[in-house]
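Supplied in structure tokens, the structure appears directly below.
A single protein chain has been removed from this complex, and every other one stays in its place.
Here is chain A:
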């Protein structure tokens, strides 16, 4: 699986499980930079309904670290940069 390098000026977004079924993709390149707080809205525009059906129960990693998507409060959401590896992490089900 992972992952071809994204084109210049882009980052790769990896989809797993339900997010992969919904988008019918395992990876997709998006233009950087993007605030992590805007990521779900960006996906909703491209895949109407995904926020409610899938993303509402998902976490997000940027370069293998879980990130906080809330931009309210004191912590500012991080900015996704060119070349980053971002992933949508649905509720897990190993075992």
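Here, a residue touches a chain if its C-beta (ideal position, glycine included) is under 8 Å from a C-beta of that chain, and two chains touch if they have at least 3 such contacts; residues count from 1.
In the analysis below, contacts and distances are computed from a predicted model.
Participant: Can you work out the missing subunit's protein name as recorded in UniProt? Choose among "Molybdopterin synthase catalytic subunit", "RNA helicase", "Glutathione S-transferase" or "Protein LSM12 homolog B".
Facilitator: Its record in UniProt gives the absent chain the protein name "Molybdopterin synthase catalytic subunit".
Participant: What residue numbers in chain A mark contact with the hidden partner chain?
Facilitator: 1-2, 14, 16-18, 20-21, 53-54, 57, 61, 64, 87, 89-95
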